[in-house]
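What follows is one structure encoded as structure tokens, with my remarks underneath.
Shown here: the complex without one of its protein chains, the others still in place.
Right, chain A next:
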Amino acid sequence: MDQYGTAPSPAEHPGIFRSEEMCLAQLYIQSEAAYGCVAELGELGLVQFRDLNPDISAFQRKYVKEVRRCDEMERKLRFLEREIKKDQVPMLDTGENPDVPQPREMIDLEATFEKLENELREVNQNEETLKKNFNELTELKHILRKTQTFFEEHEELQVEALLPLEVTRDLHAPDTPALIMQLRFVAGVIQRERLPAFERLLWRVCRGNVFLRQSDIDDVIQDAVTGESVNKTVFIIFFQGDQLKTKVKKICEGFRATLYPCPDTPQERREMSIGVMTRIEDLKTVLGQTQDHRHRVLVAASKNVRMWLTKVRKIKSIYHTLNLFNIDVTQKCLIAECWCPVNELERIKMSLKRGTEDSGSQVPSILHRMETSENPPTYHKTNKFTRGFQEIVDAYGMATYREINPAPYTMITFPFLFAVMFGDMGHGTVMLLAGLFFILKEKQLEAARIRDEIFNTFFNGRYVIFLMGAFSIYTGFIYNDIFSKSINLFGSSWRNTYGADFFQEHLTYEEQEKPFMLVPEKGFDSPGGPYPFGLDPVWNLAESNKLSFLNSMKMKASVILGITQMAFGLMLSLYNHRYFKSDLDIKWMFIPQALFLGCIFVYLCLQIIAKWLFFTAEANTVFGYDYPGSNCAPSLLIGLINMFMQKSRDKGFEGPTCYLNFWYPGQSFFEFIFLAVAICCVPVMLFAKPYLMWKEDQLRRGRGHAHLAPVELILLVVALVQVPLMLFAKPYLLWRRQKGYQPQIDQPGTSGGFQQSVRADMNGEDVEVVQHADEPPKENGASHGGGHGHGDGPLDMGDVMVYQAIHTIEFVLGCVSHTASYLRLWALSLAHAQLSDVLWTMVFRHAFGFDGYLGAFITYALFFVFFFLSVGILVLMEGLSAFLHALRLHWVEFQSKFYGGHGYPFAPFSFEKILQEEREAEEQA
């Protein structure tokens, strides 16, 4: 819900300063050409289609059959891909972009896939059966081998004990009378992890009357269906009696143990074993052949699979898009509605033409521009450099259609504000090199398709990082700070007044260690002038007051930078108001806001600059007052507070509190005026615009609906109680304006002011058409129309009113709090400098205390500690925090001055985007 309505049409400000101008267009496409046209538009990627059948569910649309066919093809391709991956055949992925296949080609594709799938399934099935056989035989082989050892152990037992001998002999000689215990056995294979439970259950069910021997199979057997490796164990169970046999068999079945026939005599076992071995060999050859065949099929398919997938996805997206279209009654033509950039209309028309010609349709497709009152989507053209910054802005909120795009300004201010907090030539260089590396290796890194989220964050922000690094070097140069050290490029403007002999002659050893002060009047070497650029390196040696000097400088610099940026934001709001031709906003919103900001905050900035310029270390005359020295330089903070309090102060620089006095002639008068103007601006901002609009509306109402006079009277009375009602009136009027100017239709001649007529234009033809349709009943019952307006009014009122009040109050309070907020520039810069100082003195400096080889080694070792801590803590962590603060300064402090952010992004139908998304989804799965 923006307060501007729709924008006027002339395309001034082209390029990146505002979003692209969009228009709603209607497409009439012959149904036979529709496929080709949409394909061309998809390649172009500049058109956002609207769903014209929102009420029809997905499966009732016209092209659902084709979509389903595509789904089926995709499934087959996925199946192929899985199989290819299973066999570890390399897939050819050139990333090429095949053209959209013709609709009739779809049948060929389908047939190809069908054939491939069937072939593969058949091969798989064969392989599965073969594998199963193979597994069974392998298991049998193991059984025979293991049982052999079991039985051999028994033979040994025969010698030792008599009873087992009887038992085993029974086993081998079934013809002995069955009076003696008849021991029988089953042998089989079971999964190893199931064995304990199996054994337990067996024991429990058979009450301990069975004897189980087991032995693990060392080879890993591959499951025929899933292809997973399973460990198995051979077991042999001895028992007696039929009842136990059924039980044992049931349990075996329950635990999915496979039982194999095992001959009783060693002779037979050996023969069987030999037979099994030969069969295994045979199977191996057959299996090998099958696998070769499968491999050949897959290798052949692997060359095309990615290309096919791209094709199928394109077809599918085309049919999805066609499903959004409306079908003409005659069934001959499809109607589509789309948003497209006005500048690209020609290219779109060309694409349509190409699409129509390619499909051999006789009737050309028609693109017809429509007028609409709807808010068009916001479309910013970006390139790889601007994208990062545009995303920073968009992350806060998509710009309202055609409002000023902060991104171009952000491109410079963002890295700059970052650098103010991160000012260090050394760290800046590290960052610059990192950014440069990403930029130079851009192509390779993009091709490598690294999926790491953190890497991608950095990689996508490579140009931001690069600029942040460059600006950090610049501010580092101004701060004269490289890894917390300074460089003396131009020669310091300060000289040591003490001299070497002073220390030797006059002071004891202990006293030499004490800090000495350079008296400004004497120590400053004025003929050379101040240090020409940046901070004088001598300050790095001033241990006790370096901080207080830097703090004062950085604090003032941040306030100036902050207020400059806010004032710039405010200027942008002027351009917004002017672009949307909102005269009222300029007069009653922008001007009071600018006055408010100017009278207090810009005045503060001017004071800061004046203080820098005129107040030196030496005594001189400032604005006609005798200035004794730096202890009388005015205190601006207390001065600002006193300005608000309107406290009377002495003039000139006299007395013990000379820094609190007025320091230029007429200061009390000017400050009174500034304060008065600023305070007056507040109610103007809050009430003036609503009041004027309300009044004008009353005027129009008074003429339009004369019988509403009593209401007007009451309203006038209420108007005396200004505050609540005026708050109430503006939102109400805003609502009126949104609804389109009905009263203006009633009374075309009486439209009060300039901005009303403009607004009627802005509402566009579409609205007007509606009004014309409504006109006759309205003329007859004008009072009814008015009543209707009253009835609906309060609905939006609360919302708009709260929004409006917040907006006004936010600006006033915001000016104060935002200025304070910019002090984070100073705070972070201070923290950064201190941290890097700590790292130097606590870590690296220790290395210099040693001489010789030891010193070299320690320097070598400590350098790495120092370097990695520098990169880890200072560049990465501090960099991140400075980045976040810069982000906040842009989103909150800067953009709140002018940026609406109520738009919605332009989402064109583009193959490139769709394929990209599909690929990402695929990679994530």
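A few comments on the model shown:
One rule holds in what follows: a residue touches a chain if its C-beta (ideal position, glycine included) is under 8 Å from a C-beta of that chain, and two chains touch if they have at least 3 such contacts; residues count from 1.
What we mean here is this: contacts and distances are computed from a predicted model.
According to its UniProt record, the chain left out of view corresponds to "V-type proton ATPase subunit" among "Presenilin", "Proteasome subunit beta", "V-type proton ATPase subunit" or "Integrator complex subunit 11".
Touch with the chain omitted from the figure is made, among A:S57, A:T94, A:T285 or A:T457, by A:S57. Contact with the chain not shown here comes from a single listed residue; of A:D51, A:E105 or A:E253, that residue is A:E253. For chain A, the list of residues touching the undisplayed chain reads 57-60, 64, 67-68, 71, 74-75, 78-79, 117, 194, 197, 200-201, 204-205, 247, 250-251, 253-256.
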